[in-house]
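With one protein chain withheld, the remaining protein chains of the complex are depicted in position.
Let's turn to chain A:
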Amino acid sequence: MAYSEKVLDHYENPRNVGSFAKEEEGVATGMVGAPACGDVMKLQIKVGKDGVIEDAKFKTYGCGSAIASSSLVTEWVKGKTIDQALEIKNTQIAEELALPPVKIHCSILAEDAIKAAVADYKKKHEG
């Protein structure tokens, strides 16, 4: 299958690959998996005192579209509040990367990873 230029760009030069130390202040982790293709995605956000996401990192085992989707959302969430981050929809990710229908689940995975990371943050800081 032919990947779009944007997918290839993120795939070949993924942004923000890596991990934060879990104990680090303001760090929250979202782990999700896509059974359809066996992809696993870890998205971490680092949230400042003002509730704004200062930095994000990801580690994804999966196809080019899954890597591109997670790379893209680490760029998108930076500078957003956690509530703004929750507004990112998989359709926006799919559109930006021009994902074909069979790869839509990769964008769903990335959206769910954000939700999972924010939920982890809220659990740690509001619970």
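FYI, a residue touches a chain if its C-beta (ideal position, glycine included) is under 8 Å from a C-beta of that chain, and two chains touch if they have at least 3 such contacts; residues count from 1.
Please note the rule applied: contacts and distances are computed from a predicted model.
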"Co-chaperone protein HscB homolog", "Aspartyl/glutamyl-tRNA(Asn/Gln) amidotransferase subunit B", "NADH-quinone oxidoreductase" or "ABC transporter permease" - which is the UniProt name of the missing chain: "Co-chaperone protein HscB homolog"
Contacting the left-out chain in the complete assembly, out of A:8, A:31, A:52 or A:86: A:31
Taking the full complex into account, what residues of chain A touch the chain not shown? 31-40, 42, 59, 61, 104-105, 108-109, 112-113, 116
